[in-house]
Structures are given as structure tokens and as C-alpha cells.
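With one protein chain removed, the remaining protein chains of the complex are shown where they sit.
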């Protein structure tokens, strides 16, 4: 059966499916059980799977990270929720110092098949600390996989993949598009690959590389630019570590032009890694400098001004046009 | 009076000078008082400045970060030590969510003039977690300054600058070269700028950009390459946020070739930011792809194998030679 | 063979029954009209403010807002007992406390209206701004108290935290170091029984939150957080001990979150109406009004006048809030570093153009 559902519903569907398929999958986090999560990602799962498997934790993110590490060494597959990415920092120690290293440290004797989910990004008029994009902090860490869906179908397929993966996965959900659109998602239990980008639109003039909520703006910009005769290839990177550089490289080698779009601050953002790798490996194909359309290197403003901070369709179009004009 | 001293002695000298000049400078950390720090960075300071200003804390890094934030809002200038960078993660929340934002959050009413010092990097045969380079995690954060000295004189001048700066500064000390050499350092109380790179060697053929302990290997490679007729310009970035892109750009525009060297993993390392910016702004000057010589995207191995992980003089020479051969 | 090496105890202080009648002899000061009528006036103001803020949110004129309904006595009594030279390190539910400490009411609205100026509050001196990441403020409070102790001053720091927040390491590290260093700080737990949807009983199996003090070796006590008289006694003593260099205290104030967690929350999803109803029988404003009525310090006409007066105060704050123009685009950039670095200045220029050009770049 397939249904038109939102991205948050797709997350819920994938969780339910994973829990049905595998009794070792358990959920933990703040307000995820009775309340079904502050965004309702886990709604109904307590009723369906019981309180042994859908667990409201005390309020402590370091603890959530540490518990997930301990549980996963014993063969459980904890899917832990951090309520907002702005509160993930206390859990980083356990992700970096333990989850990412357990298999390596024990030469394969133990491993940490855990998933840490967190909504992230701006645009929902939330209070301070509820709108940041700090995926770089995790994507830079060897051993962690960092995955970001940008549609209901990819949320479903990638979350299933993340849960089944025997490596620790940080699964970041762009909450601005939790309910942006409904699309058909078949609950067929099929995972999507964690090691490939998704080409969402083909085009021959320029490659637009993006992830997260700005995939929407990027696609919109591509549509509008098509009217102006510019053919944009739009690629959703989706997995930021390890990155599927091959797909990106193939596209940019063909188009010769590239704009990278993300919401995180530019300085040291993952756009830099992509641009650096492309510039290294495709230098001779490049017909113009690779531009980045990103958040500013400033603190995410409180919500009144957040639209100034977020990359807009116009920002993307302008960057594309400038890149196209470069000779 | 100027004396030939090691880098760790220069750190000690700068701390003593700053404390002498300003009664608001206080030190806190684990084992920094009676023991003088596990690397002896703070040796003698308890005796000189008393236990009100040189404070052994309970064992808790989150606490060290949080205390420093609180203290600094009241006009103290805490210089906190994290014993090893591998234990900095619990303090990140206070750095990212508070220190980096306090001025912005209060529209200038309060600020956090704190310094967080931590030794970092590999090469001293230390146990697990004692050898990593995770500067990206802090350099990516708007509002934090990240400074890395690579000689006794720069340690002295940059640490003074960091302490006097009204922004929060993460001061990372490459411990492999704590005692690598002694050079003359004048205790003249003069700070070095936090917003410029340091050109350590001039050369016309290629620009080598680096920071931290590998500055030594880079300089050594440059010397050896000079014998082969390759003129290397060596630039120590020193401050990773905000980066002085102008100096880098000017050099690379001139040489047309560039290799970036750092110890941190490549993926999402700060080398990517530098390469991406150079490739964007100096594309037409580039005669060859910008290569990065870095740590692997793997966990830092235990010490028996750490030399495999660390960039070597030969690695740098080889990257330079390949870059020079590119046509 | 076992020997007893440690014993710790926790006391609960209360003076007024749920309906405002004294449970026994009261402290002398509580017989007169001051400071209790003053407290009462502020508590009513707090409640008016709260009602209005929720209305603004419901009509799209304010962002997500965290109500203080049920915490009026704790907020007001504490703020009134603090001296200007003391330092408040608030959490995100201390609206009236901040106003009493020097914030403008419209600034509080600006904060919840998504404007950084609402956290600036020049009137608050060295007080810290609102703190969203749970429990982190406790370490800041210990840091502020360290500064005071290092400088040998006679000032107290007070910080507030919710029941949920006491599960977090930051809180426990903060009370521990406060004990180790005998810092002049008071940790005030607003135990309103819920952390969003998680009840107090699920945070910890400790019978009281106050006993967390025993783990840190510091004084800990419980107080009825709906009882202004008990709050006054317990908090003033703790503040005074802090100022006198007699070390930190952890106070657990028993209250009840009468509202949803925030306007983004719907508490009917997870808690029983009956529990809420019962809590309304114990609430602080009515209780103090009853007591003041019994003493003859309050009557219906004063009540009406107060309602008028507070309505006007709130209304004028709302107007000032609504009339506040947004910050200029430069303000996104100019407060981050002491001096805006060149790269950021470039981005500021881009942002200026983005706004000026209505998004139309060349």
C-alpha cells in the first residue's frame, strides 16, 4: 500500500516498519513515548510497541548518547532522538569518542549500530538554539555516517537504511520541510543506499549540489532558471559522510559549472569539502569558480530575522547566473 | 630580557605576563595548580599568583566550560585548560551555545573574554584520545576564534593576544612541538595579531599552507625542495577562525600552485575551507589542483602506528612535486 | 561489620494551607501588609502578562511562548528578595523575575517575539540573559559565583531550573563545584512536576529533588512553591547565607505547571485533567489573596484597582512591543565579535544588498 504522506509521517512509518521487522530496534529520547515526540515523529509507536521499546528518558543528552552506545554494543539497535539539533552538543562526546570508534577500538569485536535522529535547520519561527545547522561537526568525524533526507520517500528509505546499518548514523531531519508536501511513499521496507547522492533533476549547464531543506529552494530555482534557458542538474548529497564524490564529480565534469547550497555557516561547512574535492579532481573541467550559497558566518538570528539568514531561491538564482556569466 | 625557550615555556611566560598585567586573568583546569599542569604549562604560577587565581577544578570538562562562561560574563578573563583536546567535547556545548553567542545574544551587554587552552595532535606516543586534531569542530562555529601557535614566539604573542581579546578564543597547542626547539622570545608583553597568517618562508613556485606541528615538517620539506630547485612559500595560518584569506590568496595568486598540510582528517578539515576559497577566488591563477596532505579519514591509531597517520616530510615533498609536475 | 558514616536529611517548609489559612504560627513579618501585598501585586501582574502573551501567540503576534502560570510566587518572591548587586541567572520561564530585576516588559515580549533585543535588557546589569539549553545556566551561575568569591565580594547568585533539568550533568556538576568551592550561589528548582510530557517521577527515583544536594554535600531543602511566606523564609535565608560566605543551597520549590509546556505544546495529550484540576486548588495567587483577605490587608476594591492597573501596564508594554521596528540587517553581524572581521563584513555587505534589492541581485 502506498500513501501520500509528509516527511514526518515517513519518518514515523520507517520507524514502525523497522520495529516490526526487528525486535532489537528500540527508541529512546525526551518526550517520544506518551507525547509521540514534539514533532510527532514517534506518535503511535508506544501504543504499538510498548514501553520497553519506546522509552521516555530523563532530560539529559549526554546520557542519551551514552545509553545508546551501551545498548548498541549488546546488539540492540537504539534509535535515539535529540529533540533539536541545538541540544546535540552534550551527546557529541559519546558519538565521537565511542560510537564512532567502538568497532575500530575492539578490532571488530563490538560495534555500535545506533541511530541518532535530530530535527535541524531554520525557518519555523522557533526560539534560539532551535534552528541551527551544525552537520559539519559530525560529518568531519571518521566512523560516523551523517545522513540528511529531503523528501518523504528519502526519509523513509534512508532511515530504514540507517537503522539497518551496523555503523553509527547521525540522521538529521530538516524540520522546515517536515510537512512541506505529501508524496506517495510505499511502505515496502526497502532501504535506500547510504553511499550515493540523488540526482533530482538533470541538466547540462550547471550542477547544483545541496542537502536538507534548501533542496526545495534549489529545485524551485532550477525550475525558474529553466525558463531562462539554463539547464540545472540538481543533486541532493543526502549522505555527508562518507560522501559519494563520484556522482558529484561526474556531473561537474560534464557541466563545468557548479553552485553548492547549504544552510550551515559557510566557513568550514561541508560545502567547502565538496568544492575543494571538485576543484582538485575536476580543475581542468571547471569553466567558472564554484560558488557557495550558504548561511552566514554569524549566529543564526532569532526568528524575526531568520529569513535573511537562510539561502533563498533568489540567492541561488543569482549565484547560478553569476556562475553562468563567468568567462 | 630575552631567552631561548621552548614553546611550553613560552606558554608559561605568556600566562605569567598576562596575570601580572591584569588581575582579572585567572587560570582554571585539572591539575594546573599544585602540579603545574601535566605538560607543566602552568608551573610556578600557583606560587606566584596564589590559589585564588590558579585553580584546580574538580574533574569535569562541561563544568570547566560553563564556569569559564559564567566567570567571563562578570569581567574576569578565565584561561581554562582542557588537559587534552580529546576531552574537549563535553565543553563544546558551553563554547558553542554560550561563549560564542553571549555578546550577540545580549546585543553587547555581556561578553565572554575567555580562553580555552588545549594541547592537541599526535606524535608523543600517548594513549587513545590523546592525539587527535579536531580543530574543525571549533573553527566552524561563528563567534569562536581558533588560534594555533607553531613556535615559541608565536605561542607567546598569540596567547597574549588571545587573553586580551574580548571574544572567546580556543587556543590549541601542538604538543608534539612543545619542546621541539628553543628560540629567543622576548618577554616584552607584545601580542601578535589574531587576524593574520604568518609567512614563514618566501618562495615563488608554490605556496604551502599549514598550521600546528606539521609546520615543522613543512619547513623541512621546503628546505629540501629548495635543494631541488623548487621555491616554496610557507604560510602558517595560525588563526583558523576568522581566517586571513587575503594573505593566502595573494600568495597563491602569485605562485599559482598550492599544497595544504594539516594533521586533522581531510574530510571536512579546515584545509577544505582554504582550498575551496582559493579555488573560488583564484581559479584563473591556479596552474595545478590544490592538494591536501592530511591525516586520513580514519580514527587516529594507537601510538604504534601513529607515524603512518601523521603527514611526513616525504608526504609533503611528494605532494609538492606532483603539483609542480602538473601541466 | 558496618558503621554509619553519613546521615542526611531534607526538610519541607510550608506555612499556608492550600486555601491560605495558616498551618500554625507565622513569622512576624508575615503579619503585616508588607512585603506580602507587594508580592501579591507582582503576582497578579505576572498572571496578566502571561494571559496576554498567550493571546498574542494565538493571534500570530508572538512566537512560541513559555507560560509561567503557577510559578508566580516563586518568581516574584525570589526577584524581590534579591538585591540589585546580586546576580540572577535565569532559565526561560522567569519573565516577571526579569521585569522586577530591571528588564522592560516589552523587552520580554521582544524576546519571545524572536528579537535579540529582548535578551539585551540594559536594565539587568550583570544578570545573565534567558537560557534555553536546559541546565547549562547552573554552571554559569557557579562561574558567576566563582568570580564573586575570587573578588571577595558579598553578593549572591541565584539561578533557576526545572525539575527535568535536574537530571542533566550540568546541574549536578554545578552544585558539586558550588559545594567544593563553597560558592555564594542558590540553586532554585522550580519543580512544576512536568518536563514537557515527562512527569517528575520518571526523571529520577529520588524521593525529593532537594536530596540531590546531599550528593554534592551542600544544604538542600524543600519549600512549598505556592506559599509566598514559606518561599520568603527559605529563599531569603539561602541568599543571606550565600552573601555571608556560608556556601550554596539547593532549594526545591514544589509547584505545578498549570499551563501547557509552551504554546507549542498540548498537555492534554499526556496528563490527566483531574491532576490539573487538583493543582488549581493549591495555586499561589488565590492562596495569597485568601490569606491577605483573612488578614484584612486586601479587599475586593483593591483587587479591582489592581486588575485595572496591571492591565494598563501590560497593554502599554504590548503596544511598545508591537511598535518596535525590526533590527537592521547589520545587527545580524555586528554583535558577534568585538570588531567585525573582514570576511564577515563582506557577508554583511551581501546581506545588505539582499535586503535592499528585495532579493534581486544584478
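Going in written order, the chains are labelled A, B and C, and every chain counts its residues from 1.
Note that in this section contacts are C-beta pairs under 8 Å (C-beta built on N, C-alpha and C of every residue); 3 or more make two chains touch, one makes a residue touch a chain.
Remember, it's a predicted structure, so these values are computed and weren't measured experimentally.
Under the touch definition stated at the start, the shown chains contacted by the missing one in the entire complex are A, B, C. When the full complex is taken into account, the listed residue touching the unshown chain is A:57, out of A:34, A:57 or A:318. Checked against the full complex, the one of A:9, A:93, A:263 or A:315 touching the unshown chain is A:93. The chain omitted from view is touched by exactly one of C:155, C:168, C:287 or C:354, namely C:168. Among the residues A:17, A:40 or A:103, only A:103 touches the chain that is left out of the figure. Among B:24, B:56 or B:135, only B:56 touches the chain left out of the display. Seen across the whole complex, the unshown chain contacts subunit A at 26, 52-53, 57-58, 60, 62-63, 65-76, 78, 93-94, 97-98, 102-111, 142-143, 145, 165-167, 195, 242-243, 245-246.
Touch with the hidden chain on the side of subunit B covers residues 30-31, 34-36, 38, 56, 58-63, 86-87, 90, 125-130, 266-267, 296-299, 301-306, 308-309, 312, 314-315, 318, 322.
Counting over the whole complex, subunit C has residues 1-15, 23-24, 167-170, 172-173, 176-177, 179-180, 182, 202-208, 210-218, 221-222 touching the chain that is not drawn.
In this text, only the chains that are shown with their structure count from here on.
Averaged C-alpha coordinates put the centre of subunit A at 36 Å from the centre of subunit C.
For the pair subunit A and subunit B, the distance between C-alpha centroids works out to 30 Å. Distance between subunit B and subunit C, defined via averaged C-alpha coordinates, is recorded as 40 Å.
Each of the following residues of subunit B touches two or more other chains: 62, 93, 97, 104-105, 142-143, 242-243. Each of residues 116, 119, 133, 169-170, 331, 336, 343-344 in subunit C touches at least two other chains.
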